[in-house]
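Excluded from the complex is one protein chain; the other protein chains are retained at their positions.
Moving on to chain A:
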Amino acid sequence: MLDDMMLGQFFPADSVLHRMDARLKIMLLFIFIIAIFLCDSKTDYILLTLLNIILMTVSKIPFVMYLKAVKPMFWIVLFTFIMHIFSGEGTIIADLWIFSATWEGLTEGIFITLRLILLVLMASILTFTTSPLVLTDALESLLSPFKKIGVPAHELSMMMTIALRFIPTLITETDKIIKAQKSRGADFSSGNIIQRIKYIMPILIPLFVSAFRRADELALAMESRCYRGGQGRTRMKEMKFGRLDFFIAAIAVLIIAGMIVLKIKGI
């Protein structure tokens, strides 16, 4: 039932994207997101979409996975799309009562939809190709310059690691509790809202109880292994910026430069 959750899922494979330094991936994602928001012409969108498709192919992860990642957004995307079609001003395609669909609205709608989908796809490429542990390490490393101004980089990344680590556990647990209560005749799929809310308690309470118990045990386990925060902590796997990363960074710089030039020239 909860098997379809693709959030933060990692798929081990042997691709360039998997081997890349995670810090570079995060930075490039950042730049890509900015690029998406700067997009305003057909060529821009075509280029970004192409780049996205190339990256998805390079990642060696089945396309179905990306579809699943986008699926939860379906209704939001549809809603925005329809909103845009009817809220633009310009050449009218069709009239529906007091609303009218316009060509301008339609193109705007397509662009916005594409924007949302590209955002999710890019973020998925990052999480699909980077193990959560590496991802949080990379974040810590990227945030560490800000430690001087009081950003608790290590603590933030530790919190994220723990959260990511326990998402699958909690999903499994929720699944099991739902099944157990179903076997006791709890019916989650019928009845009105109040009846359904009543059946949430038998799931939430055991879930909270076990989450608290786990938190407690984890804290104890960390204490007894002398965890004292990030100071002076070394790692088993140091992150290294290798040849591959320099190569990719160079390509990325070229692409970005090219895009900026195109923008300035006004194409």
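Here, a contact is a pair of C-beta atoms (placed from the backbone, for glycine too) under 8 Å apart; a residue touches a chain by one contact, two chains touch by 3 or more; residues count from 1.
Heads up, the rule we're going with is that contacts and distances are computed from a predicted model.
The protein name that UniProt records for the chain not on display, among "Ferredoxin", "Fe-S cluster assembly protein SufD", "ABC-2 type transport system permease protein" or "Energy-coupling factor transporter ATP-binding protein EcfA2", is "Energy-coupling factor transporter ATP-binding protein EcfA2".
Residue A:M65 is the one among A:I33, A:L47, A:M65 or A:I255 that touches the chain not shown.
In the complete assembly, the contact with the undisplayed chain comes from A:A13, out of A:A13, A:I92, A:L244 or A:V261. Considering the whole complex, the residue from A:K148, A:R184 or A:K265 that touches the absent chain is A:R184. The missing chain lies against chain A, touching residues 3, 11-13, 61-62, 64-65, 173, 176-177, 179-187, 201-202, 205-206, 209-210.
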